[in-house]
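Some notes on the structure that comes next.
A single protein chain has been omitted from the complex, and every remaining protein chain is retained in its original position.
The letters A and B name the chains in turn, as written, and every chain counts its residues from 1.
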Amino acid sequence: MSFGTVLFLILALIAVVSAVGMLTSTNAVHAALFLVTNFVCIALFYLGLNAPFLAMVQITIYTGAIMVLFLFVIMLLGAAQVSLRSTLRWHGPLAVVLVLMLIGVAGVMAFSPAVNNNLTSPLALQEASTAFGSPQAVGEVLFSNYLLPFQMVGILLLVAMIGAVVLTREAKKPTRQPGPEESSPAGE
Amino acid sequence: MEEIAFLVPTSYYIILSGVLFAIGVAGVLLRRNAILLLMSVELMLNSANLAFAAFSRTFLDVGGQVFVFFVITVAAAEVAVGLALIVTIFHTKRSIDIDELHAMEG
Partner (left out) sequence: MNGLFSIAPLIIAAPFAGMLVNIAFGRRLMPNKDSIGPGLVASSMAGVSFLVALLMFVALLGSPQGADVPVLTWIDIQGGDISLNIPWTLKVDTLSSVMMLVVSGVGTVIHVYAIGYMHGDIDEKAYLRGLHGEEALDFKRRRYVKFFTFFNLFLGSMLILVTGNNYLMMFVGWELVGLCSYLLIGFWFDSPEANESGKIVGVLNSEAGKKAFIVNRVGDFGMLLALMLIFWTFGTLKFDDVFARAAAAAPTTPIPLGPFTPALGAVVTVITLLLLLGATGKSAQIPLFVWLPDAMAGPTPVSALIHAATMVTAGVYMIARSNVLYAMAPVSGMTVAVIGGLTAFVSGTIAVAQFDIKRVLAYSTISQLGFMFAAVGLGGYIAGIFHLATHAFFKALLFLSAGSVMHGMEHGHHAMAEGEHGGGGGDEGHPFDPQDMRQMGGLHKHMKTTTWVYIVGALALSGIPPLAGFWSKDEILLEASLNSTLVYVLLGAATFFTALYMGRQIFMVFFGSERSEAARHAHESPPLMTTPLIVLAVLAIIGGLMNLPFGGFNQLGHWLERSVVNAHTGSFNIDVSITSTVLGLLAIGISYLLYGRKPLEEGQRDPLSTTGPVFTFLNHKWYWDELYDALFVRPFNRLSEFLANTIDWAFWHDFVHDGIIAQFVEGSSRSLRRVQTGYVRNYALAVLLGVVAILVYLVVRFLV
């Protein structure tokens, strides 16, 4: 077993354990920290997959911005303690069965002999140039082939920002009822 | 970057991605806390991103990485709106238990 494989397995173990930790945690803050661990692992995988740009984005946006936002909301709402109990009968067992089936299907698809040869052979066999996945390469594609989607995603972010502002805004004037004196201010 | 490359077959990444995704699904299905539900969704998105990156490396197509970038951006937007919704729900219901929101039952 090569060093790369060992490293992969260790990181994968950390990722899965942290994910399960998030799943089972009774404290929302802990859950968020488990998830951060998981995201860092994934960032490291990106590095190993010749995607340094994605690794940086993953760290800055996910762990840096999104997870901080999560933590901020948890603190704001004071909802750190959460219950694990489910109120729905049949729901939990059925969900577990289906999730296991999902993993099974994923395994069969990943290792079935019928799938593409490329997937089962080690990635080292595919020679990658040093430029592949560099921020420059990604940027060139992003600003040429994907320029329109890029702009649209920018608009999407703007819309989401405005939406978040509108949703959380305190209703200053609760449901205005036009009273008789309000409707004719000129008469005063 | 070659020196720290994990030269395992793509299938390993796929199965890892599948497991993480399944854990995310389990989170969505089993947790009643709205924030944890949202976190589980993030986990699902990340597992998909991992698969994208792995395939991108396999087929040496940088388009996969661009997709991951877009997914991350959309996820950021989704989290912003989702958390805003949770805050609003908390303001009205004083709770973020997703099971208490079942006014739409038939």
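Here is the rule we use: a residue touches a chain if its C-beta (ideal position, glycine included) is under 8 Å from a C-beta of that chain, and two chains touch if they have at least 3 such contacts.
All values reported here derive from a predicted model rather than from experimental measurement.
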Task = Give the labels of the shown chains that the missing chain contacts, considering the complete complex.
result = A, B
Remark   = In the whole complex, of A:33, A:95 or A:157, the residue touching the missing chain would be A:95
Inquiry  = I'm checking contacts with the chain that's been left out. Which of B:8, B:28 or B:75 qualifies?
reply    = B:28
Request  = Could you please point out the chain B residues that touch the chain left off the display?
outcome  = 25, 28-30, 32, 98-99, 101-106
Footprint left on chain A by the chain that the document does not show = 88, 91, 94-95, 98-99, 101-102, 105, 108-109, 112, 114-115
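Quick note on the criterion: only the chains that are shown with their structure count from here on.
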Request  = Show which residues of chain B lie in contact with chain A when the two form their complex.
outcome  = 1-2, 4-27, 29-33, 35-36, 38-40, 42-43, 46, 49-50, 53-54, 56-60, 62-63, 65-66, 68-70, 72-81, 83-88, 90, 96, 99
Remark   = Per the touch rule above, chain A residues touching chain B in the complex are 2, 4-5, 7-8, 11-12, 15-16, 19-20, 22-23, 28, 31-32, 35, 38-39, 42, 45-54, 57-58, 61-62, 65-66, 69-70, 73-74, 76-77, 79, 82-88, 91-92, 95-96, 98-100, 102-103, 105-107, 109-111, 118-124, 126, 128, 130, 132-133, 137-138, 141-142, 145-146, 149, 153, 156-157, 159-161, 163-165, 167-168
